[in-house]
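The other protein chains are all here in position, but one chain of the complex has been omitted.
So, subunit A:
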Amino acid sequence: MRCLVGYTADGRGAEAIALAAALGGPGAHLDLAIVLPEHTPFSAVYPGGDHGYSSILAETVAAWADEALALVPDGLTARVLARAVSSPAEGLIALAQETGAQVIVLGGRKRHVAGFFAPGSVASALLHSSPVPVAMGSPEAVASLEAAAGRLSRVTVLVGNRAGHKAVVRAGAEAAAAQDLPLRVVSLLAQDDLPSGWALHQAVESTQAAVAGLVTELGIDADVTVASGGSLDEAISDLAWLPGEVAVVGSSRLARKRRLFLGPTAQRMLRTLPVPLVVVPKSYKPASARNEGTPT
């Protein structure tokens, strides 16, 4: 598996590498991307021009690259790609496409003032435009991975109560199969979101049947459950997580085809989940289903 890691030389970058190593599993290849802002000549630095800054920056980045490679666990291959880009998110997407990465991995979500996690600006942009899945960690998620010695233990796909989650279930199944992990498919149901006149237990039954049908149709082996509650937050807090578990969610219906767009539900999950989260683009076909080849 090839992972593109959006690396910054700080705690977040280290988190991203730990997460990518776990997601990729043994034998994975990590491309550690250090993106630099592209300098526009129309913002000339005066007086004194460059002041030797680009050479100093290049040497600093080279030192960061060594630090980053030292963080990669044994058994994985890695290299550093440094590139000046006009926007970090676009740069990461371009690099992911060039390298044939199956996932873009980012470090910690920024700790929000209210005690929730919220994605930073780069993550936000990626979560609304990436054509490949985006994985994000958080200090809590990294702690959960560490508790499992840096290895994944289970893949949980979270789906809502509406149609259109075939792609995300399939992506989750592929990821689980790649590392020989158990798969769990969870439908989240909140009383608040149900059409009026529906009782929660009715919804639970019909959703469970629909998801079980989908699992059978895809021919995969999964534990199908429903998490329900008065609100979405309640439904999520109902779930138990193993150390080293990873959550997979799909994109919003607003997403363009084969693009990622983080829906409001996923956005809320992102803030509260204690495990790493992978967001899959709409109608995403895993690399095995495409014919892209991997550049050397």
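The working rule: a residue touches a chain if its C-beta (ideal position, glycine included) is under 8 Å from a C-beta of that chain, and two chains touch if they have at least 3 such contacts; residues count from 1.
One rule holds in what follows: contacts and distances are computed from a predicted model.
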Choices "Amino acid transporter", "PadR family transcriptional regulator", "Xanthine dehydrogenase family protein molybdopterin-binding subunit" or "GGDEF domain-containing protein" - which one is the UniProt name of the chain not shown: "Amino acid transporter"
Full-complex contact with the absent chain, from A:8, A:102, A:207 or A:265: A:8
Per the touch definition above, residue among A:76, A:126, A:222 or A:239 touching the missing chain: A:76
Interface residues of subunit A (partner: the chain not displayed): 8-10, 13, 29, 34, 36-58, 60-62, 64-65, 69, 72-84
